[in-house]
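In this view, the complex is presented without one of its protein chains, the others remaining in place.
Order of writing sets the chain letters: A, B and C. Residues in each chain are counted from 1.
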Amino acid sequence: MKKVAIVGASGYSGEELIRILLSHPQAELSAATSRQYAGQTVAQIFPRFAHHPRAKALRFSEPRAELLDKEAQIVFLALPHGVAAEFAVPLLQLGCHVIDLSADFRVKDPSIYKDFYGHDHPAPELLSQAVYGLPEIYRAEIQKASLVASPGCYPTSVLLPTLPLLKAGLIKPAGIIANSLSGVSGAGRKAEPDYLFVECNESVRPYSVPRHRHLSEIEQELSLAASEPVTIQFTPHLVPINRGILTTLYLAPEQHFGDAQAMDNLAKKITACYQTAYGEEPFVRLLEGKALPDTKNVAGTNVIEIAWRLDPRTGRLIVMSAEDNLVKGASGQAVQSMNIICGYPETSGLI
Amino acid sequence: MKKVAIVGASGYSGEELIRILLSHPQAELSAATSRQYAGQTVAQIFPRFAHHPRAKALRFSEPRAELLDKEAQIVFLALPHGVAAEFAVPLLQLGCHVIDLSADFRVKDPSIYKDFYGHDHPAPELLSQAVYGLPEIYRAEIQKASLVASPGCYPTSVLLPTLPLLKAGLIKPAGIIANSLSGVSGAGRKAEPDYLFVECNESVRPYSVPRHRHLSEIEQELSLAASEPVTIQFTPHLVPINRGILTTLYLAPEQHFGDAQAMDNLAKKITACYQTAYGEEPFVRLLEGKALPDTKNVAGTNVIEIAWRLDPRTGRLIVMSAEDNLVKGASGQAVQSMNIICGYPETSGLI
Amino acid sequence: MKKVAIVGASGYSGEELIRILLSHPQAELSAATSRQYAGQTVAQIFPRFAHHPRAKALRFSEPRAELLDKEAQIVFLALPHGVAAEFAVPLLQLGCHVIDLSADFRVKDPSIYKDFYGHDHPAPELLSQAVYGLPEIYRAEIQKASLVASPGCYPTSVLLPTLPLLKAGLIKPAGIIANSLSGVSGAGRKAEPDYLFVECNESVRPYSVPRHRHLSEIEQELSLAASEPVTIQFTPHLVPINRGILTTLYLAPEQHFGDAQAMDNLAKKITACYQTAYGEEPFVRLLEGKALPDTKNVAGTNVIEIAWRLDPRTGRLIVMSAEDNLVKGASGQAVQSMNIICGYPETSGLI
Partner (left out) sequence: MKKVAIVGASGYSGEELIRILLSHPQAELSAATSRQYAGQTVAQIFPRFAHHPRAKALRFSEPRAELLDKEAQIVFLALPHGVAAEFAVPLLQLGCHVIDLSADFRVKDPSIYKDFYGHDHPAPELLSQAVYGLPEIYRAEIQKASLVASPGCYPTSVLLPTLPLLKAGLIKPAGIIANSLSGVSGAGRKAEPDYLFVECNESVRPYSVPRHRHLSEIEQELSLAASEPVTIQFTPHLVPINRGILTTLYLAPEQHFGDAQAMDNLAKKITACYQTAYGEEPFVRLLEGKALPDTKNVAGTNVIEIAWRLDPRTGRLIVMSAEDNLVKGASGQAVQSMNIICGYPETSGLI
């Protein structure tokens, strides 16, 4: 049993971490901080967890790094970017493992961070030791990491379907388009008019066009996979569901497939590529036959669904993915990293 | 006052036609057919219209072409493809104006029709006289038409934003991608498990990838505008709203815009192009400033919202549109054509 | 054409007033105030109205009573309780007709107002001249009123089904229970966590049990109808729809109906009672046969649907109503009052 703490446990990612960790067979949730709720029990603030004895016993505490190390060996940071780094520095010094769900340690280049997040990086000296927490790609590195930068929700939905194809040279690094649809929990528990029920219900809308912050980490990882700088088009949209991201990727295969045989050949290569990359992965579901991804099939799980189609009319490869933005896109994936660090079965607490 | 009839008035498009025509100042809804509801009043089947005296008086009748001509000068067909043509033939012979909301007369080439719809065209001899009912593009032709093929919901959302750019030579005809999100009414009032509340709520999913039937009419109209064959990528998705289509278009400008001045020049051209095409159009809303399309802002109206962004990082032009699939994407647009044919103000009954 | 103004036009009731008045054939929306949006056009803040020329021209202004009288003969107040009275006083002195959508002038007894709203009544001297703006009940009084207190959304849904039965002595004044379900727009455009999409979607919950403020006006009007003090049970619930209130009323008939004939007799009396009260009312839809109220059938309209059932097992009368909380429950009903005051057809701008 490892003692784990959550700093910033009152947002949606924090709440989801609580949900997962309360049921995790090898983790004891020893602390959860929240300025707003300090002193109240987890059961009081989140009644849905009140049937867990631990939720009745655990009180939210003030976020103080110096206290956390006594309480936890693993600390999850579910804080806004900028603030997360402030906690990571002392916690690492005190010997904790830190799994950060913010954007603070995802982008290796502090100038790109500044470019996308609008302020100087708060702890550039830590960037070299941070590991990008995509287990299917960086499992070995995560195992040894003391600081994990858990990926963003959109990046996870874009990278998992794309990286194997890029690495295998099956698609061109140029011209990638990612069209994403996100549930409203992706905006966080922010009391802003744009996210009121009446404003989101019966509404579908794009936002942050053409330059969403998640581009910084997406392009970093695509570039690493392609061994050349990659720039992509990424358009997020808000859709009226609580949880889920559906991403549709428009990709250009390196190989033309003008006739049926070429198409068949290419299809076999793509099948083999995904099978090699994810055939044994517990949380990647490669859809078969006529099945297409659907957020309702992954809601509440740490699974990402992936399906693809070749279009002989346009010569493109369409890849589609579905995930729960709060689980595989945030808290579930962070716990997956914890499992790896601690040497637990990777699915522990997640299936 | 013109007498108008609706054949196939029990589906969502038919119901929407009833809604609009009941309030139309120059139309008298003289007949509405429905096999299923024959003998019952419109008010009984659609209680939401019951405060209209006409809805209490009008009974659904059996669909018989030979009777309709006595009752109506304008007949709307809200029938499945294949069936619509069966009614169009006798109605045109009897001298009615026919506005068909099905796909039967949209595609000029019967072999393409067969290719996409899976059966021989039921009345190829009528194709030459049919006018594609996109008023902003074919107003003059609609004015003289006896048979209007009212466009599909997705095509409207793709074509209105794209055609002026193509005609002006501002974008390349190759490589166009249209990513569309549709409300569930787009599937019709079909009692199939896929469209049950529980299966659609909290679900976002692509379908008909990569070859949706609407590609046939979209590509026909794009090719005409580009004066060359155009093939596009089109991916529809189902989202849990009742009404609305949000389309995001990925376009390649003919002109590069590597520096700020080139980008500014191009932006001015695009602004001018849209302004020329739609500046005076009552149902096209060109968004300004930071505004982006949102289906909730067009629901229940005949308006299409259009916004665009140049992305200097990728060199692409992103154009986004929002419409109500049942109004501008179907019944409202059909009534707009009726207004043109009859010489009424084009906004009559629609604002 | 009457000039009309809206004070506090940025909330949901204010927005709905804008929607209705922009299309009203005899009203000219001359001013709309909003502290938050002063200087911006209605079209900028509410893009859904941007196809109305008036919405492009009209700019929100600062709310100043002394200016409004020059601009408008009729002023709608869509303000929080307490604040509304501050505007009503000077506007009435300046000779305007005031239609107040707040609770400030609904309750005749200032001590009951204080009891339910928690502060002294801000203008008790006006209470005697205020008319409770339920047109189906107080049409004659509204006609002569300079100050109309437009009813609350819940009260409208409770009173219209109940008052005729009480007046006719068909039900007992004691023991009335009203169980109401409201869409989220009823909470106003308040940026509070409770009304975020994620907190309301997939959620159904009671609130303000057992003492909601609307009890004060409901019981006042029931008592007047019954000619004796009436105390009722009222339980509001929040349901995940944008618009609509569904109220289920549990009533005790004065007459027992132990056998089929007694039940038939009573049913006839109830039918006759409602027919007499509402048979000619344009906005009350008395459902027949198996039909039951459904909020989707009244959304966007000024109609209230009413159906009822006698239960021979329990001896009770169940009456159910559905209305759009923003239209018949607020802004539509307020415009209905305006039409009466101005001598316009009562349905003007509302059908």
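Just so it is clear, a contact is a pair of C-beta atoms (placed from the backbone, for glycine too) under 8 Å apart; a residue touches a chain by one contact, two chains touch by 3 or more.
Treat the numbers as computed from the prediction; the structure is a model and nothing was measured.
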Selected from B:184, B:209 or B:298 as touching the chain missing from the view: B:184
Contacting the left-out chain in the complete assembly, out of B:18, B:42, B:126 or B:200: B:200
Identified contact with the non-displayed chain, of C:72, C:153, C:239 or C:304: C:239
Selected residue (touches chain absent from view) among A:134, A:147 or A:298: A:298
Touch list for chain B against the chain that is not drawn: 12, 183-185, 189-193, 195-202, 240-242
Chain A residues touching the omitted chain (full complex): 23, 47-48, 50-52, 202, 282-283, 285, 287, 291, 294, 296-301, 303, 305, 351
Touching residues (missing chain, whole complex) on chain C: 177, 179, 181, 183, 199, 201-207, 209-211, 231-233, 235, 237, 239-244, 246, 248, 250, 292-296, 299, 309-311, 313-314, 316, 318, 320, 322
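By our rule, only the chains that are shown with their structure count from here on.
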Chain occupying the most central position, where position means C-alpha average: B
Interchain centroid distance [CA atoms averaged], chain A/chain B, Å: 38
Interchain centroid distance [CA atoms averaged], chain B/chain C, Å: 37
Centroid spacing, where centroids are CA-atom means, of chain A and chain C in whole angstrom: 46
Touching two or more other chains - residue numbers and ranges from chain C: 202
